[in-house]
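A single protein chain has been removed from this complex, and every other one stays in its place.
Right after this comes subunit A.
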Amino acid sequence: MIEYAIRHSEKWVKALLEHLEMLVATMIISVILAAILTMAAMSSKIISKMLVHVFSVIYSIPSLALFAIMIPVTGLGKGTAIIVLIIYNQYLLLRNFITGLNEIDPSIVEAATGIGMSNIQVLFQVRLPLSIKTLFTGIRLAVVSTIGMATIAAFINAGGLGSILFDGLRTMNVHKILWGSLLSAGLAIGANALLLQIEKKIYKFKLD
């Protein structure tokens, strides 16, 4: 098995890099989009409820089905995969972002407003720094979920670690199946552990 990995190192390194590329592109766009949607959500309770509801419905669609639905629209390949992954992430990110920003002690928000901060100033100078931990949790969950779903994206020719796994399944090659699963699972577990360590270092402010 080790021997197999060494012999085909070029192949799985390429797949791993493809996987990471999809992850990074997805996460950057997801966070920017979620930040914009969160700003809209903070401006009105109705928009907030609507957005979370819409994305929760989409989130409940199985990923393979959503990948398939998108093929006629945006075709096969990495682009389609990234679009779908971004859409899935919005639910995880939005829910955490909105909860985080709203869980601030109301008396702190009242004081901030009362002494003359505008809504934008309250958002960026008070709500955001105080909810950073919850925001980061959302990003961690989205990273782990993206790594997992990106594996399935190999079905629509997006490449990545899923392609090794599916190759193995098609040709009944045990080595490929094992390495495909190990690498994708390892990446998800590793990323989660790393981000959890960072998250623990973020101090959660509380007023006694």
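Throughout what follows, contacts are C-beta pairs under 8 Å (C-beta built on N, C-alpha and C of every residue); 3 or more make two chains touch, one makes a residue touch a chain; residues count from 1.
We take it that contacts and distances are computed from a predicted model.
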The chain that is not shown, which UniProt protein name from "Formate C-acetyltransferase", "Transketolase family protein", "Fe-S cluster assembly protein SufB" or "Carnitine transport ATP-binding protein OpuCA" does it carry? "Carnitine transport ATP-binding protein OpuCA"
Touch with the omitted chain, as defined above, among A:108, A:144 or A:182: A:108
Per the definition of touch given earlier, which of A:84, A:130 or A:147 contacts the omitted chain? A:130
Where subunit A meets the left-out chain, the residues are 105, 107-118, 121, 126, 129-130, 205-208
